[in-house]
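Please read the structure below before turning to the comments.
The complex appears here without one of its protein chains, the remainder shown in place.
In order of appearance the chains are A, B and C, and numbering begins at 1 in each one.
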Amino acid sequence: MAPAGGSRAKKGILERLDGGEVVVGDGGFLLCLEKRGYVKAGLWTPEAVVEHPEAVRQLHVEFLRAGANVMQTFTFSANEDNMESKWEAVNAAACDLAREVADRGEALVAGGICQTSIYKRHKDEARIKRLFQLQLDVFIRKNVDFLIAEYFEYVEEAVWAVEVLKESGKPVAATMCIGPEGDMHGVAPGDCAVKLVKAGASIIGVNCRFGPETSLKTVALLRDGLQKAGLKAHLMVQSLGFHMPDCGKGGFVDLPEYPFGLEPRVATRWDIQKYARDAYNQGVRFIGGCCGFEPYHIRAIAEELAPERGFLPPASEKHGSWGSGLDMHTKPWIRARARREYWENLLPATGRPFCPSLSKPDA
Amino acid sequence: MAPAGGSRAKKGILERLDGGEVVVGDGGFLLCLEKRGYVKAGLWTPEAVVEHPEAVRQLHVEFLRAGANVMQTFTFSANEDNMESKWEAVNAAACDLAREVADRGEALVAGGICQTSIYKRHKDEARIKRLFQLQLDVFIRKNVDFLIAEYFEYVEEAVWAVEVLKESGKPVAATMCIGPEGDMHGVAPGDCAVKLVKAGASIIGVNCRFGPETSLKTVALLRDGLQKAGLKAHLMVQSLGFHMPDCGKGGFVDLPEYPFGLEPRVATRWDIQKYARDAYNQGVRFIGGCCGFEPYHIRAIAEELAPERGFLPPASEKHGSWGSGLDMHTKPWIRARARREYWENLLPATGRPFCPSLSKPDA
Amino acid sequence: MAPAGGSRAKKGILERLDGGEVVVGDGGFLLCLEKRGYVKAGLWTPEAVVEHPEAVRQLHVEFLRAGANVMQTFTFSANEDNMESKWEAVNAAACDLAREVADRGEALVAGGICQTSIYKRHKDEARIKRLFQLQLDVFIRKNVDFLIAEYFEYVEEAVWAVEVLKESGKPVAATMCIGPEGDMHGVAPGDCAVKLVKAGASIIGVNCRFGPETSLKTVALLRDGLQKAGLKAHLMVQSLGFHMPDCGKGGFVDLPEYPFGLEPRVATRWDIQKYARDAYNQGVRFIGGCCGFEPYHIRAIAEELAPERGFLPPASEKHGSWGSGLDMHTKPWIRARARREYWENLLPATGRPFCPSLSKPDA
Partner (left out) sequence: MAPAGGSRAKKGILERLDGGEVVVGDGGFLLCLEKRGYVKAGLWTPEAVVEHPEAVRQLHVEFLRAGANVMQTFTFSANEDNMESKWEAVNAAACDLAREVADRGEALVAGGICQTSIYKRHKDEARIKRLFQLQLDVFIRKNVDFLIAEYFEYVEEAVWAVEVLKESGKPVAATMCIGPEGDMHGVAPGDCAVKLVKAGASIIGVNCRFGPETSLKTVALLRDGLQKAGLKAHLMVQSLGFHMPDCGKGGFVDLPEYPFGLEPRVATRWDIQKYARDAYNQGVRFIGGCCGFEPYHIRAIAEELAPERGFLPPASEKHGSWGSGLDMHTKPWIRARARREYWENLLPATGRPFCPSLSKPDA
């Protein structure tokens, strides 16, 4: 009998990446569900999986429809330290929701852990590893397909996470929330890459904190670090869905707009198609999003890379490539927008003449 | 026995408005569900109600949670002319979905019709009224609580709609998608108001096409028109959730960003709080949104007017008023953002230094 | 014998305008000489004519070279009330400087007076008229060619000025520093126009305070006012050389950038060519500039209207029409800029990503 939540017939994450496939990740649950009314900014914990499972399920479904091949369990920060006694129920329910939706398509379930709030106060390796282990135990019991350690500011803690996850025998991906300047202790991206791969990560990359362009710049540095060290790993990127050329070393949390005034920075679908293409061109094959990525942004990745993948996502039934659906509009000047050149070259206005283009980070 | 889908115990829309209550409308289904992957831009029809009812239901739930008192049936453009044989099933299912969710709270169901594509080609009153009548028949069968005729560019067609709806005996609201320059034949807003009220509308206002500030300006002109004519009606506004100071007479469809590059224009929750306050101050009591309004925008209306209404919406359990939830953030400069003055005065940047503030409309 | 400073052979201002000629005015002395180090902001008085006559003469020469047909005496605010005992020497020297340069070409000398600072405190008609009369006495002694009463916020005071100047028998032009909302007492532009013409002005218009587009809008209202009243006068415009769409009723003095942060608003030569063309098209024939107009802006007027006038100004020997001088540049992409379409369509960037497009006026 198949194990509970199993996915026997599906190819695993490494099989896919080793075979040269593009894997499309999902988008950001926290900010998306905050706007839908289920997550509290500031806390940023995923109690919605038990409080409003239908809302979380629906978002999984939308990302699946948009083309995501990976359903990340909505377990961000869901460790004992942040969620107290609720943590276990949340992790278990999150696995079930992700599995239920993943099995409606060809998606894999990835159990996700992230940095702790303990590390900054006290680098207590044993305690931190125990928190990771507890979440991992649930993921193993629920038989997720692979594991993601994400959103680490310090490579030391990320390495601890990889070491714990690695013990399970499941493939491990590790992404840091760093920019080209490296981790918060000043470890360069290339060195972070080497440490993560040596610790056992098969897939490395960055997620969150920085916009598409900066994130890709950092991934390139990771890649170069591995190359110099003669190491190999698959590359992964899950950037913010916001334009952030002006955020400093700390990323978007330092910008004055964080987290309730980010709207003018939201990427268009065309911005994300460019991001997907650029990622692909620099060798990244696991391409998804983080905060700010809504389902239509994930669809944009899947549409941009449809020629390479050979198929469009389900949600493209409701989206003409490059705006082609506008060709039946009644107004001729709107019909004229049903073409790639139009959207590719559009410089969208903000409608906000009193607002600047860029902000100065607070820290 | 109560009629199917009835809502006996609830106060009706006019009871509420006559009693001085603020009624919070819902947001824009078409653009919201387009981003979620269920509506096709260009077509803009609501087949999702039968194809993916769970996605539509979820959005109703989110608006209800956000504080909406009205669940509009997702029947925009769902007449026989646009949707052929599917039209009837769509209207019926839309009523059921709206009712199901409305009855989880104190919300009312509003059956919605909009302008036809026929009118511009041929002002065939009989044929157009028949289309309205067919949708109305479903609404009556499903026993909606009241009716909304919305998104009319021409007051003549809006009057026809009101005349048809009025026959049902249910309260009728009528909103036009016009700006301060008036309808597309040049009928001034004040004159539109008079015609609509004389035709039988109890609630009049504007929806869609223009941003918050312009929409409120137009509603003020409607109000002044009524006053001059010695007529009375309740006022309603459901503006776009986008900043649109630069759109011309035709509204946002003429702007080059429509419909796939509007992101930088999306209103923040604070912009919408201001809109709600301004609407209230100028006497509008039915306040909702249209395209671009996501659940958190509706929550912003409900939060801004909580002092007047005496309660917060359910989704405020996940939202500290004026960013107060940030006061527990670990970074001191982010904690410093947990206050009204901060968000009220923030001029958010776009992160897009090559983009202008304003666009020139195409037409 | 010809009177001192006479210009016997030249056609007078009315002869020119009655004959359908375009008359090109000069630019703004105060701001231009402030940047050159000879005028003190805040004071804004023209003591430079006696302190540094060579600097004032040079600016007259540059405007003449740029195509100006009128040399305004640099006598702004140079009445007894503002300049005490110096006033007379300043007025006399200013006339001499203007005459000396005017006679190097076909330019006329215009004696200029402006509003007093007394009017706002006390509408003492006799005292104010006496101040005007004193300046006029010098202008008559120096035999200027015509008179300009400019920069009036209140039409009542402007009418007093015209009444005084009119007595001299010389042609009188009168320009107010108002926008489309009218004078500071709320007198509409059309009514101002009627009052000024009835008082005896042969040329009316606006100067200063507002940018090119707004100034032309106001002049159109003046024109319509005259038309309705069945009156006739020549039209004149001397707008700011700054973009000011965001200044309120009070004009540029209320904007936070006034007077030391206006740089990003400075008009390009192409903006001014458009202004000249638009002015011409709406029937204005006396076209010059005020604060912010440097010699190259005046040249832009003369170049734009060269087809109508039949000649280019002297300074065009150093300027290829529409950038044609770039066709010999060594870099091909700069040579590619040697054409009208390039400059006409350029949307120049500010290089200031932290600055907004528009400001909110202080008052």
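Keep in mind that, in the parts below, contacts are C-beta pairs under 8 Å (C-beta built on N, C-alpha and C of every residue); 3 or more make two chains touch, one makes a residue touch a chain.
Everything numeric in this text was worked out from a predicted model, so none of it was measured.
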item	value
Residue, one of C:F139, C:Y258 or C:Y275, that touches the chain absent here	C:Y258
Contact footprint on subunit C, counting only the chain that is left out	34-43, 54-55, 58, 61-62, 65-66, 117, 120, 211, 242-246, 253-270, 294-296, 299, 314-315, 317-320, 323, 325-331, 333-334, 337-338, 343, 346-359, 362-363
On subunit A, residues whose C-beta touches the chain left out of the figure	347, 353, 356-358
Residue ranges of subunit B at the interface with the undisplayed chain	246, 353-360
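Rule of thumb we're sticking to: only the chains that are shown with their structure count from here on.
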item	value
Centre distance in Å when subunit A and subunit C are each reduced to the mean of their C-alpha atoms	60
Distance from the mean Cα position of subunit B to that of subunit A, given in whole angstrom	33
Distance from subunit C to subunit B - Cα centre to Cα centre, in angstrom	50
Interface hub residues of subunit C, defined as touching at least two other chains	353, 356-358
